[in-house]
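Removed: one protein chain of the complex. Kept in place: all other protein chains.
So, chain A:
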Amino acid sequence: MTRLNSPEKLECARKEIVSRIDPTKPCISVCAGAGCLASGAAEVIAAFKTELEFHGLTTEVNTKGTGCPGFCERGPIVMIYPEGICYLKVKPEDVAEIVSHTIKEKKVVDRLLYEDPATGTRALRESDIPYYKNQQRNILSENIKIDSKRIDDYLAIGGYAALSKVLFEMTPEDVMGEIKKSNLRGRGGGGFPAWRKWEESRNAPDPIKYVIVNADEGDPGAFMDRALIEGNPHSILEGLIIGAYAVGAHEGFIYVRQEYPLAVENINLAIRQAAERGFVGKDILGSGFDFTVKVHMGAGAFVCGESSALMTALEGRAGEPRPKYIHTAVKGVWDHPSVLNNVETWANVPQIITKGADWFTSYGTEGSKGTKIFSLVGKITNTGLVEVPMGVTVRNIIENIGGGIPGGKKFKAVQTGGPSGGCIPEAMLDLPVDFDELTKAGSMMGSGGMIVMDEDTCMVDIARYFIDFLKDESCGKCTPCREGIRQMLRVLTNITTGKGKEGDIELLEELAESTGAALCALGKSAPNPVLSTIRYFREEYEAHIRDKKCPALSCKEMIAFHIDPEKCKACGSCFRQCPAEAIHGGKKLIHIIDQEKCTKCGTCFDVCPSRFGAVRKISGEPVPAPIPEDKRAIA
């Protein structure tokens, strides 16, 4: 690859790449993000290659693996260009039909299109699917246009033009001014204005400065950073180089968690290709600006997403946070000024430069500008990544984009902000989603995880789940966090196992206050899941404590399974599949559960045919005695 040493050469190279692309030539794009790969995308790509070879179409048709378009639940996703046909849940066995029908005969394979569950109408293109129609995909939409392993694809859609503009047409102050005007706030959680960190670092007298990408997405239930770094690594790299130019840094780090091997692979490849083309290294694009970047893998510690802990980990030590009397922007890695921003924050930078701060601020609310990517998961019909302008209501996201709750169940709450966040109840569904509104509601934006819960989710158990998570992840260095979390977990475990007592709720509130005195945000925000569930679902806590009942029928120790003798048709499904051999039954013999042997795994409940619905979950009341032997025979 030739090194590009001037903006003109970059534009020439871009024109040359674009001229090689024939927009009328058929192209089969398959999502090769981790989600679709888990659903078998690699096999689908391989099948397309074999099938095209069989038909002698290898040169006439392009195939490529792209980044994640977000609709992970319906993966593997296949797009056929130039028509833009979108096929969902494609299996290798569908490939032959797609090639013969769609590629050769230009006909559509109806059964692979999206079908609206309400109306039964099918959507031909991605833009016709309600899931996508209601989004504003400024950042995510680029994922599907490119093969993340090819820098030329990124150049073709205008990649590195922002970098070239910055280096040759703008001073670092201009860049800073544009970012300030855009009011870009950190997408990783706190929503701290990006320009303030940049400015602080820039003004620090120390000449050695660093810029860092925080790709340690430890928030369970969120994966937008993974999708971006896998799908469009160059956009993050470009944002980072622009940031380096603005603050005067010549060295950068990308801290990626090792649980994301594909992200590590793609970002390393992107850096190598960028260096070959001259976007990284000495004298970038002939501007005289030097910048190098190194990838650091995390080793599995949630606390390393915290800025001072992450920087300690970069130095090769255990990633424990430190008090930040002096901001890391002034005293960070090896005590040098270090600007740390999240993946999504960096990905916004090139777009702000190219399209301008005014374009960026045309999206969003007064205090939160631009779009935000959410990971919409849990008990929701359409799971996946969702990008919307800030200020869209929770209801809009859940009902119009997410398609509501599956299985006719009732919505209960949505958890945002990960372990540092809180739960939003049904009464607050019309809350506009932005940094400030979520904080007011006792939750937070976090990195954008939205976990939807239905009536089967126990809110006390959710609080216990997060506290248990944080107990494992606390570095243990400061006492309020280490001891506070442990005690909260003890109380919550007691409540969910039926051993809760009066005064436990107040004790939790008291513990929450003292845990909040911790050193870093992990401990400070640890009480949020507990406090927000108490605030909105206090009656569930009381039912556990007073009535020894789990209203959601979820806490294992507080429920029992019972077969309704009126409804049991002796089909034997539960009898055959019970792993604990706790079910007694036979041909034409009503089944009963031996409560002593039952491990409450719920298999009987799941396998009992819905037309019978004989297995019942019981909580807070005695289990009816099994019917006498002589009455068990079905006539």
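Throughout what follows, contacts are C-beta pairs under 8 Å (C-beta built on N, C-alpha and C of every residue); 3 or more make two chains touch, one makes a residue touch a chain; residues count from 1.
In this text, contacts and distances are computed from a predicted model.
Enquirer: Can you pick, from "GMC family oxidoreductase", "Hydrogenase", "ABC transporter permease" or "Glutamyl-tRNA(Gln) amidotransferase subunit A", the UniProt name of the chain not shown?
Expert: Going by UniProt, the chain not displayed is called "Hydrogenase".
Enquirer: Per the definition of touch given earlier, which of A:F223, A:Y245 or A:F360 contacts the omitted chain?
Expert: If we include the chain that is not displayed, A:F223 is the one touching it.
Enquirer: Can you say which of A:S164, A:S307 or A:S375 touches the chain missing from this structure?
Expert: Residue touching the absent chain, from the options given: A:S375.
Enquirer: So one chain is hidden, and I want to know which residue out of A:L269, A:L507, A:C601 or A:I627 touches that hidden chain in the complete assembly.
Expert: A:C601
Enquirer: Which of these, A:C475, A:L508 or A:I592, touches the one chain of the complex that we don't see?
Expert: Going through A:C475, A:L508 or A:I592 one by one, A:C475 is the residue touching the chain not shown.
Enquirer: Spell out, residue by residue, where the missing chain touches chain A.
Expert: Touch with the absent chain occurs at residues 34-35, 37-39, 72-73, 217-223, 226, 258-261, 296-302, 313-320, 375, 377-379, 383-384, 415, 418, 449, 451, 453, 457, 462, 465-466, 469, 472-473, 475, 577, 579, 601-603.
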